[in-house]
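One structure, as structure tokens, below. Some questions next.
A single protein chain has been omitted from the complex, and every remaining protein chain is retained in its original position.
Think of it as A, B, C, D, E, F and G in the order they're written, each chain with its own count starting at 1.
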Amino acid sequence: MDAVVAVVVLANNDANKFPHSAPPRQWSVYLSGEIHSPWRSELAEAVSHLPVTLTGPNDDHALSDDAGAMIHGAVPTRPHWDNIGARLNGLRTTTNLKEADLVVVKFGEKYRQWNAAFEAGYASALNIPIITIHPSSISHMLKEVNANATMAVESVDQVAAALDYTINGTVPATPEDWTPSENIWGKGNPNPGGK
Amino acid sequence: MDAVVAVVVLANNDANKFPHSAPPRQWSVYLSGEIHSPWRSELAEAVSHLPVTLTGPNDDHALSDDAGAMIHGAVPTRPHWDNIGARLNGLRTTTNLKEADLVVVKFGEKYRQWNAAFEAGYASALNIPIITIHPSSISHMLKEVNANATMAVESVDQVAAALDYTINGTVPATPEDWTPSENIWGKGNPNPGGK
Amino acid sequence: MDAVVAVVVLANNDANKFPHSAPPRQWSVYLSGEIHSPWRSELAEAVSHLPVTLTGPNDDHALSDDAGAMIHGAVPTRPHWDNIGARLNGLRTTTNLKEADLVVVKFGEKYRQWNAAFEAGYASALNIPIITIHPSSISHMLKEVNANATMAVESVDQVAAALDYTINGTVPATPEDWTPSENIWGKGNPNPGGK
Amino acid sequence: MDAVVAVVVLANNDANKFPHSAPPRQWSVYLSGEIHSPWRSELAEAVSHLPVTLTGPNDDHALSDDAGAMIHGAVPTRPHWDNIGARLNGLRTTTNLKEADLVVVKFGEKYRQWNAAFEAGYASALNIPIITIHPSSISHMLKEVNANATMAVESVDQVAAALDYTINGTVPATPEDWTPSENIWGKGNPNPGGK
Amino acid sequence: MDAVVAVVVLANNDANKFPHSAPPRQWSVYLSGEIHSPWRSELAEAVSHLPVTLTGPNDDHALSDDAGAMIHGAVPTRPHWDNIGARLNGLRTTTNLKEADLVVVKFGEKYRQWNAAFEAGYASALNIPIITIHPSSISHMLKEVNANATMAVESVDQVAAALDYTINGTVPATPEDWTPSENIWGKGNPNPGGK
Amino acid sequence: MDAVVAVVVLANNDANKFPHSAPPRQWSVYLSGEIHSPWRSELAEAVSHLPVTLTGPNDDHALSDDAGAMIHGAVPTRPHWDNIGARLNGLRTTTNLKEADLVVVKFGEKYRQWNAAFEAGYASALNIPIITIHPSSISHMLKEVNANATMAVESVDQVAAALDYTINGTVPATPEDWTPSENIWGKGNPNPGGK
Amino acid sequence: MDAVVAVVVLANNDANKFPHSAPPRQWSVYLSGEIHSPWRSELAEAVSHLPVTLTGPNDDHALSDDAGAMIHGAVPTRPHWDNIGARLNGLRTTTNLKEADLVVVKFGEKYRQWNAAFEAGYASALNIPIITIHPSSISHMLKEVNANATMAVESVDQVAAALDYTINGTVPATPEDWTPSENIWGKGNPNPGGK
Partner (left out) sequence: MDAVVAVVVLANNDANKFPHSAPPRQWSVYLSGEIHSPWRSELAEAVSHLPVTLTGPNDDHALSDDAGAMIHGAVPTRPHWDNIGARLNGLRTTTNLKEADLVVVKFGEKYRQWNAAFEAGYASALNIPIITIHPSSISHMLKEVNANATMAVESVDQVAAALDYTINGTVPATPEDWTPSENIWGKGNPNPGGK
């Protein structure tokens, strides 16, 4: 048993921290929602230095509508055509969703994306944390979803930063004009006597 | 132990069925979605003869937005205000949702109702059956939700009929011009030789 | 809190046992399988003195085939017609099945009853005990089901006897020509020195 | 089955809402934390009109330290003595905690109340919602607990108000100088064009 | 909803505690182990003033050996005979065990009672608390079982006292020559400076 | 941590999709049912390019009947003999079944295959998706099983195509005379005004 | 994704079976019970050709009694000493037990081995299959444990044979004087007309 070494995966932001060795935990992140923009590629690029596995639904819209019927055989009514397709797509999405450590859900102003909200609810019931991405203009409509989320952000870069911090304990760079909380409210609690 | 009697809760559509005694199972049905029409009252009326407990979110829109902040104290930013409200509303909705035997979700053409789709996903992950109500015009957008549903119907009366059949084994009345399946495809399977 | 009394529900076959008081536990028993014979009524009769709630599928064959389509609206292909019906029936059967303390499954020589075997598997995965009823002639085909069962018997009366023993600790009457096990192998173990 | 009526438990704040009938759902609320002030009695008084069952730890400090050893027999070392007492107390607290619909945890400035934080973590892992009560002076130290809470308030009356709103859809009275959110940010979203 | 009152179930050992009202929680206690002494009756007597439901295995030894075979039909080999009996007995024991709030297991010097240890392990895996009763002479052999128990005591009266304390917050009477812990180690911690 | 790279496993049907890297998820597929035809080998051949692990029951019929008794020792009654064999086979089947991402169940016209239906029910209760293969002639008898399935197909090739689409987002080739759904009903919903 | 190959793990007893590729599933087997004989080594030898990981309790009796106290510090009373040791041992045993695919439990005539029965109950509640090894002389006392077991055998070699059959579908050698079941009862069922 001599070759066994301890693997330490802790935040190591500066030199005072204890050493660690590879491999760190591999994170599985399911990317739900919007399929008409390249946000999944952009996030993949932004987290390419992190131990992250990205999964998600089939984002080829036409194929996701018709693959079920192509394999099963066409049927004459739309609800059943859709049902065959959606159940087959669900084999991929549900399997990946259940195994995710984190679900990122992107909502936009244009589409209803009920499946995105459905997947957020599914993840939430399974206690899988959620990060939502959406423009602030629709935050009120998303308040129930966001109330179940770890974080609601507006950009893919914020998700990448959240993952970098979560995994490595680093934040890319201090924002300009940043005032640390202890400069605002003091160290400890607002009422320092309270300890 | 002399006064104990067996309670039999089986379908009893006609005189050949064995007797049963009260009380039957009480069904808990959570009503999710649309809050701007009286569909919850209509369903309550339609199932008033059935052993059904109906629950749902607070359907007073203004109060559901502000109750959290009224109790907690106002806060200066909208996402935080909404978060306080949505988390408090979630205490009611999640508690009732988890205990439901069935979740009925009503979608309409006008609103996005991401919370409705979220609750459908939540129920689905917990293996709680769903019935959706929506106009056929939006069935394609709801195909992922419907693929996880017991039934997708267009009216409150259909939900009431489904509950009546489920609980008592009765259907209100044979639809006009009805052709039973055995008149269409014959008894047994399409290929009768197959048994 | 003065009026609260202890409720003791233990086997009380003879006078040496300690007293108990009502009400005992109510047992929920789901009756799966065969729908073309009156076995459910017979069992209800046989356990009418026991605290047992009996549930089961809708046993009106024609209605169980067509109720879904009657409520939802007819569809032109048989697999979808059947799917609509079976999913609606599943609302009743699955809800009751999940809550059962015991599932009794009756198999016969004539029908394939794949739904009965399906429900037996469903119960087994949920750790719900099963008692099967079937003629001995098909015991080999049922060996996987029976390997997951509490007991495999041939008659409704045996199920009633098993329930009476389980709940009250009684067996209706000593079978004729009965030889107790201790008369066959002696008290304790076959090798009495082993104890 | 003629006497069975539907039980409707929905928010009914005004006359437009559909009628409901008793009994509503009984809520079980576990009261964790601080034992040296009468806050449990005060909350009981404040929710005396609501269908709420309150449970909690034994709040007799001396007895909760010594009951275990009194029943088991004294032991010569303190950690063992404490272990016997804490395990016996855990029989009550854990059993009630697991069944709670809501856990209210009260923290104060004076005591460490590690058991309160422990019970909050226990509830959180079981997906049981939490409301914390504490002075604002210690909010920073409680940020991890509060991040898992439905609401963090400062008084027992706020908990009672939250329960009244959750169960009945009512808030006791509009706070003075109250500005509804739609007067601040307008109806819908901040950016009305966003729908 | 005017007639609904809060139900408060808290320890109320003295006059300073807040009022409570009936009915308190009903506790389900499964009594495992030894069947050749009247300890179940004695415990039933000792907790007759408490809201406790007692369950347990069939304690008629001969019947518990033979009931399976009497109902199923005799079989020629002992392991099969025993299997039929034990599986039927398991229908009762497992169903009650799973629902218990507490499992009391009595071990003695004479019998091996592997089924008692089996049931203790079963309860432990389900997170159901255990109290063991056994003479101190066999405590070493039971150390693994006791390490998973809430308490290990020697008499039925100690179990009754533990239940009385758990439910009502009372201990029957202060033991003679009792020294409270605060008289031994002082209030708070051994090192009072530690707070 | 420099060598860590992101692993992206998303549908990549065409050049617009973002890059991904190996290894993708390994899918575990349990093959239930029919043992007298070479369908398992055929499926293995058809998915040999996919990251799929296939498991299933022992498909040597004689051995699966007798292995239990050969290892345990012969017993004089058939139900006991079968029980020993079926329980041993269950060690393999249940262990593999529980870990499957997908269960494929093949039914035929000739055999009753109650164990196949049992395993389908078992998978369904564990929320494991099912694909059934059967001739259309027996679809009515399988309606309850199919109502719980992702898809019901007639050939092994359709299962392979479903897996290829699920894992890689590809379908082998467009069926002849194929009309895409948007050519039938238009883009979006049947009623385009519905958005 | 070109290098990905399907992994097929099916019984392959003879040449008609389809090919498979490595690695097969690794089985985790926890060895509970008897620590005073070399049965664990013997089993390790007997399954050395199989993909099996063996785990178990610390089988150094003196160390398993004292390691807890050696690390924690000695305490003056035996139950406390034993409790410290048993809880530490439980860290190893429970962690390994929970992850086992199979638990083998060896009982003997000499010791009470309540911890073995406890672990069998623990495994059973977690739905982990059990194989017991014990002399036939104590089978009656073990009937409750065996009723929850996959198989009850008398030797380590039988366990190895069961594992070989389970994993590879092979049995070492046909027992002497073996009569296959189909020679005894015929093919299919006892009553061949029944199929």
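FYI, contacts are C-beta pairs under 8 Å (C-beta built on N, C-alpha and C of every residue); 3 or more make two chains touch, one makes a residue touch a chain.
Predicted, not measured: the structure shown is a model, and the values here were computed from it.
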For the chain omitted from this view, which of the shown chains does it touch? A, B, D, E, G
One chain is left out of this view; which of D:Ser41, D:Ser139 or D:Ser181 touches it in the full complex? D:Ser139
Among D:Gly90, D:Pro135 or D:Gly188, which residue is in touch with the absent chain? D:Gly90
Suppose we count only contacts with the excluded chain; which residues of chain E make the list? 109, 127, 135-141, 185, 188-191, 193-195
To test your reading of the contact rule: which positions on chain B touch the chain that is missing from view? 75-77, 80
Even though one chain is not shown, chain G touches it at residues 22-24, 26, 31, 38, 40-41, 44-45, 47-60, 62-63, 65-72, 74, 78, 81, 84, 87-88, 90-92, 94-96, 112, 168
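Following the convention adopted for this analysis, only the chains that are shown with their structure count from here on.
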When contact pairs are matched by residue number, over half of those of D-E recur among C-F, C-E or A-B in C-E
Cα centroid separation, chain B vs chain E, in Å, comes to 41
At least two partner chains per residue is the criterion; list those residues in chain G. 136, 139-141, 152, 185, 190, 195
